[in-house]
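With one protein chain removed, the remaining protein chains of the complex are shown where they sit.
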């Protein structure tokens, strides 16, 4: 049966592709070097030379937004990748082990969820120092807890299905059953969740960089650009708009992609948009 | 059911206890000596030692943890290293800002979300529905601190309707404070927190209302000639409130995190700002106390949501989700 692809999937994929393309392009070309300082040309409004204007050190905002896309994607990918690498095996393990193993994973999850992700990151950066790596670690911790919980729930549902029981009866071990039967059946749910977490990671990285705890200069970051812009709200209000638009479009693209994927994989489920 | 509640309570206590250990341990890794920070670059070693003694920092780590955790178990949060005041007092003072802020944003977000969700459901597939879904998609995508900056730009710096930050206090007059000015100062931050929340809730409301509309008794009511509006308001909405409340509960921890950042944007003297400043000042006693309180709050809310779900639907009982 051929399903129609949901509209949100199209839009989400298009926005996400745009983001990725901008990030990739910034590797090859930006209008100006993103780190080039020219104090005389500071806080200029958008013009033909600088499409989005210049910041308080005369750096080209468009170039910074482009490189910022790369940094946001990198942090998001690392935070979600690490989260997947740790969370999915934990969730599968919990589902396969049952009782006490399940309990341990569940309690660890409770512990992580007791601290809001941003709070964890603030504490962790205080202990280990501000910077992108430590922010990634904090966000990955949160992501792995979410993914472990989602994986476990989905895996338990698969374990209860008759074909898994049949496979076990035919002599498959729990490990091989997990790999052959469980994993392929939960992959969709996990991918959807990972997409949404990617969006959350981008927002959280921006918030932490806004507080000065995330990506460090000279490397541009959307969140820090907003933090800097707040100082210049009177003199250069537009500076507070562009990086925010970039964040919003990226998050919009990823959440729509996630929603669209979910609708496509499971048409009965209407998107509720809960992150 | 009783066994379920008991298990939930035990796991709640264990989680908070583990959280207290984690927080304490992480703070031991934080570089920086509170005494050195207080006394600055010209402090002499003997003065630093004297102050550390006063602060109780000369004790071994385990002793300090046991003292703190013991006092905590009795409800005593200790005395702030920086402000030399009981932490409970500081927290109470800051809650007078954060709690009204959170409540105000909850009120605003539900006041926005319920009508929008209903409208979308009523207009399903038509213009209103698309508008609400669009707003919701936008709201979910904009980080609250950016909304906060945009609100400052528009309402404070351009229109001069609201202050750009700060909090005059609830008491007045004569000091510029009072209920009116205080609410005035809280409105923009509350709005910044409420908009993303409203976006999510509007979607949940829409979905929930559509779900109930599909149920049999609603169809029966419609068949009996009850008007569409009446069905929406009297039948669909009350039933939709349960999932909305559940999501609201789950969103509480996001609200807490959002408040930390938004309070910093508006320099509001709330709990989030106290925490953020206390980390900078190495006021470990305050950080420990506030973080454990926040963790307790989040865990309790999660447990309540769990219990409410279990009561409403007996199926997942025993299986913690």
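Brief remarks on what is shown
As written, the chain order gives the labels A and B, with residue 1 at the start of each chain.
In this section, contacts are C-beta pairs under 8 Å (C-beta built on N, C-alpha and C of every residue); 3 or more make two chains touch, one makes a residue touch a chain.
Criterion: contacts and distances are computed from a predicted model.
Only one of "ABC transporter substrate-binding protein", "NADH-quinone oxidoreductase subunit D", "Alpha-ketoacid dehydrogenase subunit beta" or "Pyridoxal 5'-phosphate synthase subunit PdxT" fits the UniProt record of the hidden chain, and that name is "ABC transporter substrate-binding protein".
Within the full complex, the chain left out of the display is in contact with A, B.
One of B:14, B:43, B:57 or B:131 touches the chain omitted from the figure, and that residue is B:43.
Touch with the chain that is not drawn comes from one residue among B:12, B:26 or B:51, which is B:51.
The omitted chain makes contact with just one of the residues A:32, A:51 or A:232: A:232.
Check B:165, B:178 or B:249 against the missing chain and you find that the one touching it is B:165.
By the touch definition given at the top, chain A reaches the unshown chain through residues 35, 37, 39, 42-43, 56-57, 126, 129-131, 212, 216-218, 230-235.
In the full complex, chain B makes contact with the omitted chain through residues 30-34, 36-44, 46-47, 50-51, 53-54, 82-85, 90, 93-94, 97, 152, 156-157, 160, 163-169, 175-177, 265-270, 273-274, 279-282.
We take it that only the chains that are shown with their structure count from here on.
Partner chain A is touched in their complex by these residues of chain B: 11, 14-16, 18-19, 22-23, 26-27, 29-31, 136-138, 140-143, 145-146, 149-150, 152-153, 157, 199-200, 203-204, 207, 210, 247, 250, 253-254, 256-257, 260-261, 264-265, 275-276, 279, 287, 291, 294-295, 298-299, 302, 320-321. The residues of chain A lying in touch with chain B in their complex are 106-107, 110-111, 113-119, 122-124, 126-128, 149, 153, 199, 203, 206-207, 210-211, 226, 229-230, 233-234, 237, 240-241, 244, 247-249, 251-252, 255-256, 270-275.
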